[in-house]
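Heads up, one of the protein chains got dropped from this complex, but the rest are sitting where they should.
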Amino acid sequence: MSTPETMRAAVLDEPGAFELRDVPVPDPEPGEVLVRIRACGICGSDLEIRDHGWLQDGTEYPLIPGHEWTGEVVETGPETYHFEPGDRVADETHGGCGYCRNCKRGRYTACLNYGEREKGHKHYGFTVDGGYATYCAIRERNLHHLPEVLSFRAGTLVTTAACSLYGVERADVEAGDTVAILGPGPIGLTAVQCAKLRGAKDVVVTGTRESRLRVAREVGADHTVNVHESDPVEAVRELTDGVGPDVVIETAGVHETVSQAVEMVRPAGRVGIIGNPGEGETPISTQAIVNGDLDVYGVKAQGQNAAERVTKLMTRPEFRTDPIITHEFDFEDLHTAMDAFENREDGAVKVVVTM
Amino acid sequence: MSTPETMRAAVLDEPGAFELRDVPVPDPEPGEVLVRIRACGICGSDLEIRDHGWLQDGTEYPLIPGHEWTGEVVETGPETYHFEPGDRVADETHGGCGYCRNCKRGRYTACLNYGEREKGHKHYGFTVDGGYATYCAIRERNLHHLPEVLSFRAGTLVTTAACSLYGVERADVEAGDTVAILGPGPIGLTAVQCAKLRGAKDVVVTGTRESRLRVAREVGADHTVNVHESDPVEAVRELTDGVGPDVVIETAGVHETVSQAVEMVRPAGRVGIIGNPGEGETPISTQAIVNGDLDVYGVKAQGQNAAERVTKLMTRPEFRTDPIITHEFDFEDLHTAMDAFENREDGAVKVVVTM
Amino acid sequence: MSTPETMRAAVLDEPGAFELRDVPVPDPEPGEVLVRIRACGICGSDLEIRDHGWLQDGTEYPLIPGHEWTGEVVETGPETYHFEPGDRVADETHGGCGYCRNCKRGRYTACLNYGEREKGHKHYGFTVDGGYATYCAIRERNLHHLPEVLSFRAGTLVTTAACSLYGVERADVEAGDTVAILGPGPIGLTAVQCAKLRGAKDVVVTGTRESRLRVAREVGADHTVNVHESDPVEAVRELTDGVGPDVVIETAGVHETVSQAVEMVRPAGRVGIIGNPGEGETPISTQAIVNGDLDVYGVKAQGQNAAERVTKLMTRPEFRTDPIITHEFDFEDLHTAMDAFENREDGAVKVVVTM
Partner (left out) sequence: MSTPETMRAAVLDEPGAFELRDVPVPDPEPGEVLVRIRACGICGSDLEIRDHGWLQDGTEYPLIPGHEWTGEVVETGPETYHFEPGDRVADETHGGCGYCRNCKRGRYTACLNYGEREKGHKHYGFTVDGGYATYCAIRERNLHHLPEVLSFRAGTLVTTAACSLYGVERADVEAGDTVAILGPGPIGLTAVQCAKLRGAKDVVVTGTRESRLRVAREVGADHTVNVHESDPVEAVRELTDGVGPDVVIETAGVHETVSQAVEMVRPAGRVGIIGNPGEGETPISTQAIVNGDLDVYGVKAQGQNAAERVTKLMTRPEFRTDPIITHEFDFEDLHTAMDAFENREDGAVKVVVTM
């Protein structure tokens, strides 16, 4: 299969101007390989980027978004060592500068040169071209081998689940723990599974939509709390003999749930915040943090190579992707797919496009 | 020296009713020893307790406050093993239940049975009698041997410095780090020294009073920022090439500085919050926490046996207590001493009473 | 049910002199409760103690051994707070002095006053009376609530599984890890389950007896290696693409397997050594440790409150005790039970006595 000159791509010329068109297939630079993309998941941040641009600096327009994809290596650039044509792969979206004190210790999602391409940083699908295209040129260290038992479709959850795993690891979920997960979206639903697979005894999920809470129970949540029916802090406290859960993982990304996370966790408990409410300030009880001797961890995407670990964890037969990936569209119908995701049509949770 | 029947003590009958009087010397219960107290430091929380009661539950009135004291063991109760009469000691204020999942892992300042004497918890000077007295009966695990080179007066800083050390350890100050310390009170001034003694390269202290910032420089701060003259976030950022310090230790205990701490630290940096602003909510940028992949640690007093380590650290000749302990009064003048501390008379930083 | 004056107990008058007889029921001292024991597991160390005495110092003869037991609280001593009559419980064998720098940080199995009863240390069943009796007086912090779903019989595995969990936690088994477990005894077989429940992808167990390796597969091992048929280091390396497992847990307690553990683990891997080969030196490749930047952890029993976590983990339906507890005898037949265990009669793995 020889690589064509042009490819289909969803191009964002500027926030608000997003269209599918033909563009040249990129050449892999030193350290990069070229991948024929087969499937790409739609993430809430894609909608944000499409409409308003990415909230961190450094985006280069026109931009091809998309950062939850799988595919097959078709070509390797100079100074590549770890992949060869035919390898099935999943991407990792953050490409740190590789030099700063964070990158050199595996904290590349907090690269000190974020957004500065002239210092070697690349955030695929955010600051440089990503996966809403039939081809992508990407650094080797942003790729992972996709195990045979994972389909291209299932593999689009690697990025999402890697966030969840990184959160579960940073918040150090331990055997026997009770874990509250705030928000039953794709991150919350994979966090349920990461927590259980790390030995949590009881996982409780809070959310607003009964349909998603049902999925949460399907993938392993022991309890769910509909926040329209009960106060989540009280309800979770009750489930934990009034003490509070050992760990809270916030995935909803709204100020209110961040406040709740700190309020509900037990003394000496740990809070992992994956969801990002964006601009504005969250009213937080510092007293709860100090008197509780709490650990509160920001969880920026998937650091410390969590994506590789998750590709292995997802081969465990207990790990369920089917209840989460609810819809699949052809890439040419990307706009329709995004609408379905945005409006949660037919109970849409995660929506993927294939190409 | 035989133990008398009565002792002098400063007794709080209820918030607002605080007086020195004669009371019976307590008998040590199983696991406790009796100490002849020689010096006790005054802490901001003592004033809070005196006027409004302690903000956590469980106080038993009448209460003898005071939790930063040194003295000499005079008697040992049944089932004591580790001290004998004549031993010079410093106290550790938090006495966990010894049973809960936090206590069994050294997180006793976050004991799940806080304030419940009927479950074995004792917070000396807060929920049960402390050190504003000539004698105190206290559990062995709340005492530390006071090294010979430390005077009773200098040793009153053990509790304070142990808070600082616990904060510096939780926030994992590393060799070569730049550390910002918000607030130049006794905790901040010992935190400067703990950070330097753990290998920090640059320590910058922010505060409002030039006299205290001068003390900060005297005990090792490399830079100070008077927040009346410069915006502390900008000033600290400038001192760190725009990146932000590796670690921020908040000791001022006001909402504003907690917000600043999160805002100023570098990506993948660590924040230790020792100061407790009490009731109310702090407006915090969750986005900074998440995008920065930050660690934010509540620091509840002195967990993980930090007090023992600090008794050793304080024997290092570099460790300075003199510039911090500015005033000494006789115990009988406790009210005057408290006023001097509260009004910061003559540049008072830490004020001790001796008995 | 009123407590009788005497009880049946297996008493070791000195190594070699071990008999069942009637002895007085002990009175609980301050901090202790009295438990009516219902079941007790037999451990290899019991045989060692019976024949040669315990290899660490501090045993008080006559001694009642036995440290893997469950029962019901019947009486509470003075200054007890956390249990009441009727509570179902499992024991934790190590009772540190509660004061030393190890105890105060949860490392009580490495108490600096090990064996010194006059400093508050008690190792139940080793230095002070344990569970081969119908009653035992024991400190509250050496007891855990036994969840309803665990029978007294199943609960005898708490101590064993807590060792395994502590090892798996110290060696930081991570999601997706390949874990080699050396030795398919009770510790190895519970370690398999702890590793899988912490997210390991592949667990391989090495051993000499096909019957036990079959049990290993039954409780979740993905691969087994019979060391009579293949070289374990080579075989495990092969299963890991030549790289070596991420984690090795040594449970066999012989010098040879400790050497193998260090040799087989991948660079930057972690080794947890639970098995204790006793006197003598193990030939270890320091070069492998240094060039591999390895972590090698001694795992002394069940520190950091692992026993509590394991009582919760064992309620997970995946956790299997049945294939491990192969034999049950009446307490009066303790000598027969010990023989069955020692000679591994009828494929005996874990043998319990009930009373």
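We call the chains A, B and C, going by the order they appear; numbering starts again at 1 in every chain.
By definition in this document, contacts are C-beta pairs under 8 Å (C-beta built on N, C-alpha and C of every residue); 3 or more make two chains touch, one makes a residue touch a chain.
Keep in mind the model is a prediction, meaning the values are calculated, not measured.
**Q** Using the touch definition from the header, name the shown chains in contact with the chain that isn't displayed.
**A** For the complete complex, the undisplayed chain touches A, B, C.
**Q** Which one touches the absent chain: C:V25, C:C111, C:A221 or C:I324?
**A** Touching the chain that is not displayed is residue C:C111.
**Q** Can you work out which residue in B:D91, B:E169, B:E250 or B:E281 touches the chain that's missing from view?
**A** In the full complex, the listed residue that touches the missing chain is B:E169.
**Q** Of the residues listed, C:R214, C:H255, C:R316 or C:H335, which one is in contact with the missing chain?
**A** Once the missing chain is taken into account, the touching residue is C:H255.
**Q** Touching the hidden chain in the complete assembly: which of C:R266, C:H327 or C:K350 does that?
**A** Touching the chain that is not displayed is residue C:R266.
**Q** Which candidate, C:S151, C:S211, C:N226 or C:T282, sits in contact with the chain we can't see?
**A** In the full complex, the listed residue that touches the missing chain is C:T282.
**Q** Can you name the residues of chain B that touch the chain not displayed here?
**A** That gives, for chain B, the contact residues 165, 168-169, 174-177, 194, 197-199, 201, 308-313, 315-316.
**Q** Can you list, in ascending order, the chain C residues touching the missing chain?
**A** On the chain C side, contact with the omitted chain comes from 55-56, 102, 105, 107, 109-112, 114, 243, 255, 258-259, 266-268, 273-300, 303.
**Q** To test your reading of the contact rule: which positions on chain A touch the chain that is missing from view?
**A** 29-31, 78-79, 81-82, 97-99, 101, 104-106, 108, 113, 118-120, 140-141, 304-305, 308
Please note the rule applied: only the chains that are shown with their structure count from here on.
**Q** What are the two chains with the most C-beta pairs touching?
**A** A-B
**Q** Quick check on chain B: which residues sit in contact with 2+ other chains?
**A** Answer for chain B, listing residues that touch two or more other chains: 105.
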